[in-house]
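Shown here: the complex without one of its protein chains, the others still in place.
First chain written, first letter: the chains are A, B and C, and each begins at residue 1.
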Amino acid sequence: MILLPVLPIIIPLAGAILCMLFRRNLALQRDLALSVSTLLLIVAVGLMAYTRDGTIAVLHVGGWEAPLGITLAVDMLSSVMLVLAGLLAVAVSVYACFDLDTPRVKFGFFPLMLILLMGVNGAFVTGDLFNLYVCFEVLLTASFILLALGGERPQLEGSIKYVALNLLSSALFLAGVGILYGMAGTLNMAELAVVVQQGERGGLVTMVAVMFMMAFGIKAGMFPLYFWLPASYPTPPAAVSALFSGLLTKVGVYSLIRVFTLIFCTDPEFLHTLILIGAGLTMLSGVLAAASHYEMRKILSVHIVSQIGYIVMGLGLFTHLALAGTIIYLAHNIIVKTNLFLVAGAVNRLKGTYDLHKLGGLYKERPGLSILFLISAMSLAGVPPLSGFFAKLTLIIAGLQQEAWLIVAVALIVSLLTLYSMTKIWAYVFWKPAPNELPDLNPMTPAAWFIFLLPMVGFTVITIGIGIFAGPVFDYAQSAAGQLMDPSGYINAVLGGGE
Amino acid sequence: MTSLILRTATRYMFPPLLVFSVYLLLRGHHYPGGGFVGGLFAGSAFTLYALAFNVESARKLLRFDPRDITAVGLAVALASGIPALFSGYAFMTGTWWKVPIRPGVVIDVGSPLIFDIGVYLVVLGVLLTLVFSLGEEE
Amino acid sequence: MEVLLAIVIGTLYTGGLYLMMRRNLIQLIIGLGLLSHGANLLIFTAGGLRQGGAPILAEGEKMFATVPADPLPQALILTAIVISFAVTAFALVLFLRTYQAVGTDDVDELKETDT
Partner (left out) sequence: MFTLLITCFFAAVLAPWVHRRVPKYAGALLALVPAAVFAWLIRQLPMVAHGHSVEQSFQWVEGLGLEFALRLDGLGLLFALLISGIGTLIIFYTQGYFKGHPQQGRFLMYTIAFMASMLGVVLANHLLVLFIFWELTSFTSYLLIGFNHEDEAARSAALQAMLVTVLGGLFLLAGMILMAQATGTWKLSEIVQRGAELQAHPHYLPILILICIGAFTKSAQFPFHFWLPNAMHAPTPASAYLHSSTMVKAGIYLLARLHPALGGTGEWGAILTTIGVATFLIGALMAIGQSVLKRLLAYSTVSALGAMVMLLGIGTSGAIQAMAAFVLAHALYKATLFMVAGGITHETGETSVDRLGGLRKAMPFSFTCAMLAGLSMGGVMPFFGFVAKEVWLHALGDYPLLLLATVAVGATYVLVGITVGWKPFAGQRPDGLHAHAVPISMRIGPLVLGLGSLFLAFFAGWIGHAIVEPAAAAIAAKDLEVHLHLWAGFNKYLLMGIGTVAIGLALYRTRPVLLKTGARLAGFARFGPDAAYRLILSSVLKFAAWQTRLLQTGTLRHYIRYAVLTTTALVAAAFIRAGGFQGLENLSPISTRIALVAVLMIAAAIFTVHSNSRLRSILSMGLVGYGMAMLFTFFGAPDLAMTQLVIETLTVILLALAFSHLPPFRHGSSMRTRGTDLAIAVGGGVVVMLLVLAALDVQTPTAVSDYYLEHSYKYAHGRNVVNVILVDFRALDTLGEITVLTIAALGASALLKLRQGKQEDKS
């Protein structure tokens, strides 16, 4: 374990540096991005295999044993997140080869994407709170630029909201880190966990915990902090939206899960109840917003919010089963949501618009694309036996076990509304005849179109696969949740010298 | 701002500022200073130059595209973590070599110093990228 | 002393937040600047104030004679300062570009993407 945990950070960085050095060679950048993403996926799978039996891969960067230096620690949750990030990177790289305008590529889409991945991966592997902050800044800065790069009015407007609120969140995060350091004298999350458990100043811990909840809540897109998301996510090209929707909010959620299972579990009665309330409101508010929009990407964007509610619901319930549900939901959502954005991008590619009122007739014209959309949409709505069904099922069983009637009721109603807004897209874009003859704008050859669709096919196969092989998936999530519920393994691995 | 006094002052200030920045970089490990401040000072020297004359001539003076300097700096910083791997240590473990500069005087040169040089380059490159492109904006 | 600094921090946060809620883009940036000053000072204060000198070992010494200031918060703040400089610089350009594209620096008028 001298190298493996740090590879997800340094591989994309190295790739990005190469891209920057070969600024002018766009073809090379594209190939680089693709190969780096593939390499990342391989590394992630390697880490997953290594941590499969519950071992935690620990690396003390610089050879400074915890808590002196920065320690990277990869557990099952981290490695599944890394694998998903890798998958997403590969898919988006392939997709981006066809769907991006040259200026955007020229001004650094690929290096930025790689840096974004570096930040995201860093957030997943790090075991150090301040390092987490740095990783957040890395991925945020990269995302700011990716968002704004088009330089068009909506993108710029969206970027401003995105930047302002995320910087506010960073300031909160930083303040929280500072206070926590002042209190515990360490930044290592495992040691923080130990100190916080022992400390008698529970009240202060709870206050700081709330700050972290808010800081990550903004990034994750929770109610009532999510408003930057629908303002900004629908503005960039589909490749960027897909990348964002799949990764950025999920890093926020991941961090919430990490700190609220490892460090801030001293006062679940207050904190986790707050999270649960937030989860319910997030689900509801997001899905209602989705019901009121008539633009494909906007609907999908506010659905991100609503889905975050489900993911966080498991954390709020804070039981073994609920966390397993959260993990399945995370994985499911990353795959399905990204895919929906890619499909939306493909629709736009064909027809030049995302407007539900203007679109139509694609069921007749493009049966293949229709099926790709339908499967993902139904998976999102939780139609069995796709991935979304098992994710929701686990959460609902967990909720009923806790007799948390209200949140279960909300979750069920929201899933009906999700179904409603997904069928809305389906009815308007695919079933309804096109109101005006829309020209087919697709200049791609059938072969290119096929490659363009490949990532979507892959994701669709995965969402079906998760359903069919729900057994092993569930077992994995269950073990990962077990690690989270009993963090002593993590703490010992990090502080006990590791390897 | 482009007054004669500033220009003349800049002409005299520029070389010492640059030297000072390198000095800050090198002594940073033991005294206040380091890559950040060093890079900032070096950057400030060029910024001053750009303010006194114009961006065009500052670019000429620099010779390299600041973006390349940044990328190279980042590469140096990243690469400084690699040597440790060859001796079987964790990534970024400090590796130190004794370098005799004069008979009898031996100084420690280590990978963290190389890392700091990377930082210096990045800060310099970044500052100039920003200043030059803002300065070129009309 | 700490109480005094806490008041300073509180003021910086108040000022920063207030400016962020104004309508001008520039005020938004200045607000962010104040906010990051506040956060840095917060880390500094919360990390413990010690007037024992800089954490720099004098030439020839092997140990610190008196307990110097805590070096770790300093390193953190240094990182935070540089990051916030970078982000502020980018935000500045972004705002500039937005002003040029939209023709206003009034935050209230930037609502095309919502609703």
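Side notes on the structure shown:
To be clear about the criterion, contacts are C-beta pairs under 8 Å (C-beta built on N, C-alpha and C of every residue); 3 or more make two chains touch, one makes a residue touch a chain.
Keep in mind it's a predicted model, so treat the numbers as computed, not measured.
Shown chains touched by the hidden chain across the complete assembly: A, B, C. Interface note: of A:K161, A:K351 or A:R366, the residue touching the hidden chain in the full complex is A:K161. The residue touching the chain not shown here, chosen from A:Y50, A:W64 or A:F98, is A:W64. The omitted chain makes contact with just one of the residues A:L47, A:L100, A:L149 or A:L276: A:L149.
Taking the complete complex into account, A:M207 is the one of A:L3, A:A27, A:I42 or A:M207 that touches the chain left out. Where subunit A meets the missing chain, the touching residues are 9, 13, 16, 20, 61-62, 64, 67-70, 103, 107-108, 111-112, 115, 118-119, 122, 130-131, 134-135, 137-138, 141-142, 144-145, 148-149, 151, 160-161, 164-165, 168-169, 172, 175, 179, 182-187, 195, 199, 201-204, 206-211, 213-214, 218, 224-225, 227-228, 230-231, 270, 274, 285, 288-289, 291-293, 324, 363, 367, 378, 383-385, 389-390, 393-394, 396-397, 400-401, 408, 412-413, 415-417, 419-420, 423, 427, 430-433, 470-471, 474-475, 478. In the full complex, subunit B contacts the hidden chain through residues 28-37, 40-41, 43-44, 47, 66-67, 70-71, 73-74, 77-78, 81, 92, 94, 96, 108, 110, 112-113, 115-116, 118-119, 122-123, 125-127, 129-137.
Although one chain is not shown, part of subunit C still touches it, namely residues 1-30, 33-34, 37-38, 40-42, 44-59, 62-64, 67-72, 74-75, 77-79, 81-83, 85-90, 92-97, 99-100, 105-108, 110-115.
The working rule: only the chains that are shown with their structure count from here on.
Per-chain Cα centroids separate subunit A from subunit C by 28 Å. The geometric centre of subunit B is 24 Å away from that of subunit C, both derived from CA atoms.
The centroid of the Cα atoms in subunit A and the matching centroid in subunit B are 37 Å apart. Among the residues of subunit C, those in touch with two or more other chains are 86.
Residues of subunit B in contact with at least two other chains: none. Against subunit A, in their complex, subunit C makes its touches with residues 16, 20, 25, 28, 32, 35-36, 38-40, 42-48, 72-73, 76, 79-80, 83, 86-87, 90-91, 94-95, 97-98, 101-102, 107, 110-114. Per the touch definition, subunit A reaches subunit B in the complex via residues 2-3, 6, 10, 13-14, 17, 20-21, 23, 59-63. Against subunit A, in their complex, subunit B makes its touches with residues 67-68, 70-72, 74-75, 78, 81, 84-85, 88-94.
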